[in-house]
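Omission of a single protein chain aside, the complex is shown with its protein chains in their original locations.
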Amino acid sequence: MTHVQRMLETYPGDLGRLDRSLLEACIEACVDCAQTCTACADACLSEDVVSSLTACIRMNLDCADLCEVTSRVLSRHTGSCADLVRSVVEACAQACRSCGEECALHGTAHAHCRVCMDACRQCEQTCRELLVAFG
Amino acid sequence: MTHVQRMLETYPGDLGRLDRSLLEACIEACVDCAQTCTACADACLSEDVVSSLTACIRMNLDCADLCEVTSRVLSRHTGSCADLVRSVVEACAQACRSCGEECALHGTAHAHCRVCMDACRQCEQTCRELLVAFG
Amino acid sequence: MTHVQRMLETYPGDLGRLDRSLLEACIEACVDCAQTCTACADACLSEDVVSSLTACIRMNLDCADLCEVTSRVLSRHTGSCADLVRSVVEACAQACRSCGEECALHGTAHAHCRVCMDACRQCEQTCRELLVAFG
Partner (left out) sequence: MTHVQRMLETYPGDLGRLDRSLLEACIEACVDCAQTCTACADACLSEDVVSSLTACIRMNLDCADLCEVTSRVLSRHTGSCADLVRSVVEACAQACRSCGEECALHGTAHAHCRVCMDACRQCEQTCRELLVAFG
């Protein structure tokens, strides 16, 4: 059992009617995608063709920041504000979409962009599933 | 001249048709509100009546995180993605609105909540002005 | 294979003589501990006895921030500055130590503090192993 899962199970308050395994999957995808994007920005920086990767680096940095803040907001359940949570998850899905598309352009040439594209798509999909569950 | 302003003036690329002083004001308000919210969460923690301030602390933490990520996204101009920037600024305005309203409930009893309410309102307003300027 | 691992394997530059599996373990422990501490701060907030947990919440917030920044610094390999990396990992180990000790005080009463204590101890240990490997 992951720590994400154990923390959800030991939360002393009410988590609401939200599907717990979906929430868990989304937190883990955000945390994972944030790290992957931070690493991809740095890997791009060390490529000889860095000048063709500047838009990718920028998207990586935005996406890392958005995923991180989303993982934080989703890890808090006290006094939750549903509208804000929805806006944050939507912005995160959008960042993952943009970053995944940008990484896809460089995936043939750079293996790290391929890995990052995977992480972004997985995170975008989980965010969209959570948005559907929010109703 | 602030460093925010000097960095905008020395940016080597094109900042687009955006009003520079509005962008500057919004970055500064986000950076400022992030710090104020972090401090307000901690000030609430040290109040005897902390149990009546848990929703406020949660909002403070969310708002600090949202303002911080917004200040970062607005500080990047390379390969900008207008839709993402708009979503992030909207989510930030929403966080500032919720946090400002929550702090307003405690402003009479706790001076730090009054200061934080001011910072949130100022940040929300600047975010909304920027959203109007985005069109 | 995790994304952390895949990003290390596809890094286009030189990772130096550092043990890759140790670096991977430390990044994963930091990312994991950051999320657990964010969740523990929030779980403490929703306890009836929140007034006895304020020092724990503060340590959780510090430790989450330290672990997050450490995971970011350790995910970057371009133009690395060994002294800075060491200082950051040391500060992280210290935050995990303090937070783990504080959580241990509440572990009998609160299951989430027990989980967080585990995450902190694991992260502290991995940081210390990495510091030894740095030499």
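Note that the chains take the letters A, B and C in the order they are written out, and that residue 1 is the start of every chain.
Note that a residue touches a chain if its C-beta (ideal position, glycine included) is under 8 Å from a C-beta of that chain, and two chains touch if they have at least 3 such contacts.
Keep in mind the model is a prediction, meaning the values are calculated, not measured.
Considering the complete complex, the chain that is not shown touches A, B, C. Contact with the omitted chain, checked across B:36, B:54 or B:98, is made by B:36. For the chain missing from the display, the contacting residue among C:49, C:84, C:109 or C:133 is C:84, taking the whole complex into account. Residues of subunit A in contact with the chain left out of this view: 41-42, 45-46, 48, 50-51, 54, 57-58, 61. The chain not shown here touches subunit C at positions 54-59, 61-62, 65-66, 68-69, 72-73, 76, 78-81, 83-84, 87-88, 90-91, 94-95, 98.
Interface residues of subunit B with the unshown chain, by the touch rule above, are 2-4, 6-8, 10-13, 27, 31-36, 38-40, 42-43, 45-47, 64, 68, 71-72, 75-78, 110-112, 114-116, 118-119.
Just so we're on the same page, only the chains that are shown with their structure count from here on.
The pair of chains sharing the greatest count of C-beta contacts is A-C. For this pair, subunit B with subunit C, the centres built from the Cα atoms lie 27 Å apart. Of all residues in subunit C, those touching 2 or more other chains are 42, 45-46, listed in ascending order.
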